[in-house]
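Report on one structure; see the data block that follows.
Our next item is subunit A:
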Amino acid sequence: MNYLVLYHLAALILFGLGLYGITCRKSLVGMLISVELMLNGAGLALVASSRLTPALDELGQLGTLLVMGLAAAEATLVLAIILIVSRRFGTTEIADIATLKG
Partner candidate 1 sequence: MTTTIQKTMKGLWSLIVGLKVTGKEFCRPWITVHYPRQEVTNLDTFRGHIDLVPVLDDPEKPLCIVCRRCEEVCPSGCIRIEGHVPGEEKEVPVRQLLLVSNISLPHSAAREPICATDKTLRVLDGFSLNYNLCSLCGLCVQSCPVSSLTFSSDVYLAGASRKDFEFDLLQRLIDRAGSTKLKKAA
Partner candidate 2 sequence: MDQLSGIHPAYGLYLVLIISGGAVAVLARSLVRALSGLIITLFGVAGMYLLMAAPFIAFMQILIYVGAVTVLIFFAIMLTRTSEGESGSESGSVGRSFLGIWAAAFSTLVLAAVVVRHMPKAIPLKPEASMGRLGEFLTGPFALSFELISVVLFVAMAGAVLLGFERRKAK
């Protein structure tokens, strides 16, 4: 087993934890945290692949950078949505918001 695999496994663990969190978390914020975990896993895998294989180095790093930018944008938007939801429904638990009323 080479160390590239080790980094990828670490990334996979993050991904798995995030997946579990997304399915089991009840509140929107909890799910957002889980999504961040998964994104981190992706970033880790990207950087590891680009640093430890003959692939283009900058590709992975910049890709991860873009992922981070996306995560920031996503967090901003989700924050706004969570706020709206909590104002309108008084809760951020997805089970309570599942009703499809306007």
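Basis for inclusion: all candidates are chains of the complex that A comes from, given by their letters.
Before moving on, here are some points about what is shown:
Everything that follows uses one rule, which is that contacts are C-beta pairs under 8 Å (C-beta built on N, C-alpha and C of every residue); 3 or more make two chains touch, one makes a residue touch a chain; residues count from 1.
In this text the structure is predicted, and so the values were computed from the model without any measurement.
Within this complex, subunit A is touched by candidate 2 out of 1 or 2. On the side of subunit A, the complex with candidate 2 involves touching residues 1-10, 12-27, 29-30, 32-34, 36-37, 40, 43-44, 47-48, 51-54, 57-59, 61-62, 64-66, 68-84, 86-87, 91-93.
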